[in-house]
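The structure under discussion is supplied below as structure tokens; questions concerning it will follow.
Excluded from the complex is one protein chain; the other protein chains are retained at their positions.
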Amino acid sequence: MINRRVVIHRLRLIAQLRKQNPVVLTVANMVTPADVANGLNVLGASPIMSKAPEEAEDMVKIAQAVTINLGTIEAEQRKEMAAAMDAAQFLEVPAVFDPVACAGSSYRTEVADELLSKYQFACIRGNAGEIAALAGINWQSHGIDAGSGDGDLTKIAQKCAQKYHTVVAMTGVVDIITDGQKVIKVPFGSPLFAVHVGTGDMLSSIIAAFIGLGGDVLEATSQACLVFALAGQAAAETAKTPSRWYNQFLDNLYQADDQLIESWQKELQKED
Amino acid sequence: MINRRVVIHRLRLIAQLRKQNPVVLTVANMVTPADVANGLNVLGASPIMSKAPEEAEDMVKIAQAVTINLGTIEAEQRKEMAAAMDAAQFLEVPAVFDPVACAGSSYRTEVADELLSKYQFACIRGNAGEIAALAGINWQSHGIDAGSGDGDLTKIAQKCAQKYHTVVAMTGVVDIITDGQKVIKVPFGSPLFAVHVGTGDMLSSIIAAFIGLGGDVLEATSQACLVFALAGQAAAETAKTPSRWYNQFLDNLYQADDQLIESWQKELQKED
Partner (left out) sequence: MINRRVVIHRLRLIAQLRKQNPVVLTVANMVTPADVANGLNVLGASPIMSKAPEEAEDMVKIAQAVTINLGTIEAEQRKEMAAAMDAAQFLEVPAVFDPVACAGSSYRTEVADELLSKYQFACIRGNAGEIAALAGINWQSHGIDAGSGDGDLTKIAQKCAQKYHTVVAMTGVVDIITDGQKVIKVPFGSPLFAVHVGTGDMLSSIIAAFIGLGGDVLEATSQACLVFALAGQAAAETAKTPSRWYNQFLDNLYQADDQLIESWQKELQKED
């Protein structure tokens, strides 16, 4: 049983997000850009996407945050990522890295390593396997899965955060957010997140939106994960199949405000 | 309050569209091609999309209209756009231009200028900011927003139409359609259009489908905007959140015929 009795004190960022409408530039994969854009949109952020290195700097100039998604990386997009990160670094625009399937091919591993060695990311968001691979830990051979071995997962997330001097959000049954020292856990969610392709991509860009507000990165990342997980778990209370759930989840994000988030949290904590 | 008591006399094109099934080639952005394709499909048009300059001419040969969407332009797609427009010009297939975020980067501005100087478009569809940028008007510094300054917006749309000898559809709270002289306003819609990414892209290709029927371009563009706006506003009567609304909107487009469109128009005019 998951201990849901975790309190996150301040739920003020969602109101700020809807007021500030941060622009998030996502260098996106080809599979789920519409999900990412709509996820940002329903929360009040403004999505932009771009494929041309020629306009990377101009795009970063109008953005409050950047997300680099490794999902369908290829040579041209690698140039676009470099151009966007060069500009983000120079203009001090915070960036989130989503290392999709980074251990799935030596090409992805190479691109991920290059990006992480050249650029400073404010946050890395991935699942346990991806974060372990970046941390240099042979996670699968340890037989840890996301449903157990909680302590080990926390250590892996911390090691990854320390290695890259960044905040890590390792998302799964329980999201583990850490700056390498402090650890915040978000014990909400639904198995239906894994059934709809693109929810991870969406969360990475939503984290970027929260970070783009300009406050503490650990707090911003945690609140993004909390709103996301609560909206999804609340949706699963009534919608038990993937399409119905995804529609309700997006509509929950659209309606999310401090009051609704608090009521979800209270309601869902009761269940344990 | 918006004056909705605008009468558009002839609502006959929707029946013609469902009968003629025009093929629309969209050189699409990477974010919303599925929305564009499904929007065309539910209205009875046939969407085709292509990325290879090598097949641009063959694709244009089987199309009744072409849409060029600037959304995620890059070097290879620029070649595809040129190849498609060369063929469209030669074969006299009408084309619609959607100048997505054309003022967002100097690269986009350059590509937009090149396309507009080399090719004659039947219609340009964009929001107020995009149309103003093409018209050469510093719209934002004038503080005009889509909710007011109606007269100014009309002048901007007319100036853009005159500059490029084309029909302009400036879409927003009230859509303004003009050939530079005559002006038709479509005072329907819903704020939820802006929440779902890709509705603008979809409308541009739907306008192309209506123009592809072969009649008057100003009339065709106006009817496309009218059907689109009414279907969306009617959906918003019952569906108040983005996912529910978008599903209902697409289903409304699927069911739209002269009778239903007229009943929506009567019903929605009553509300003022």
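Worth pointing out:
Think of it as A and B in the order they're written, each chain with its own count starting at 1.
As a convention for this text, contacts are C-beta pairs under 8 Å (C-beta built on N, C-alpha and C of every residue); 3 or more make two chains touch, one makes a residue touch a chain.
For clarity, every value in this text was computed on a predicted model and none was experimentally measured.
From the options B:T171, B:S190, B:S205 or B:Q248, the residue with contact to the unseen chain in the full assembly is B:Q248. If you put the hidden chain back, the residue from A:A101, A:A128, A:L153 or A:A169 that touches it is A:A101.
Checked against the hidden chain, the listed residues A:I73, A:L116 or A:I131 yield one contact partner: A:I73. Where subunit A meets the omitted chain, the residues involved are 29-32, 34-35, 71-77, 101, 104-108, 195-198, 241-244, 247. On the side of subunit B, the interface with the absent chain consists of residues 28, 30, 33-34, 37-38, 41-42, 47-52, 54-55, 58-59, 62, 76, 80, 246-248, 250-251, 254-255, using the contact rule stated above.
Here, only the chains that are shown with their structure count from here on.
For the pair subunit A and subunit B, the distance between mean C-alpha positions equals 33 Å.
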